[in-house]
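The complex appears here minus one protein chain, its other protein chains still in place.
Presenting chain A:
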Amino acid sequence: MPKTSFIFIEILFLFLILIVFPSLLITKTPFYFQENDKLQISLDSGKKYVYKFNHPANLNTLSLQLKNPLIQNNSRIVIELENSLGNSLAQFVFFGSNVGDPGWLDLNFPPVSDTSFAINLTTDNTIPESLFLLSDPGGNWDLKTTYQTPRLSNRLQNTINSLFDRFQKMDPFYLSFYLLVLIILNWVFLKK
């Protein structure tokens, strides 16, 4: 095999694995990952629980952590996502049986262009201290979100940028060691 073809195959492998695969497959980027479990907010009927947050555009999944001890409560839970103008973007209806002890409730919806949101949660639960929302003592709900990058060209750009960013943060000794080993092995293999 000619030397250039051999080196080309290696570079192609690295290009595929480091840039093409992530760009093709990873369309959702995680943004929030708040998991504290410190505070349990009791969910009761007649109250509206509101959480406001800012987020990059194209938000498309949202997860809240709720707790239904021993999965005994089967009350109706309504979760509504609104933009900053108060317009409803998505609404989800669950029942206590859908909530774990504790468990994440995953909400999926088409990407939204807004960047400022409010989550409204209401329930018809009449038994106090039987259904909970998990949060930290500062009132930040346990929250996971992702936003979508629909265009492949944007994802390619993002992958390349994050790769260069990562190279800069990597251990320089190991990065040079790895590259040096590969270069030496290639040189020994390709020399006549």
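Following the convention adopted for this analysis, a residue touches a chain if its C-beta (ideal position, glycine included) is under 8 Å from a C-beta of that chain, and two chains touch if they have at least 3 such contacts; residues count from 1.
Operating definition for what follows: contacts and distances are computed from a predicted model.
Per its UniProt record, the hidden chain corresponds to "Mannosyltransferase" from the list "Monovalent cation/H+ antiporter subunit A", "Sugar ABC transporter permease", "High-affinity zinc uptake system membrane protein ZnuB" or "Mannosyltransferase". Although one chain is not drawn, the whole complex shows that of A:29, A:83, A:98 or A:148 it is A:29 that touches it.
The chain that is not drawn here is touched, among residues A:50, A:93, A:127 or A:182, by A:182.
For chain A, the residues touching the absent chain in the complete assembly are 10, 13-14, 17-18, 21-22, 25-26, 28-30, 33, 35, 146, 159, 162, 166, 169-171, 173-175, 178, 181-182, 185-186, 188-189.
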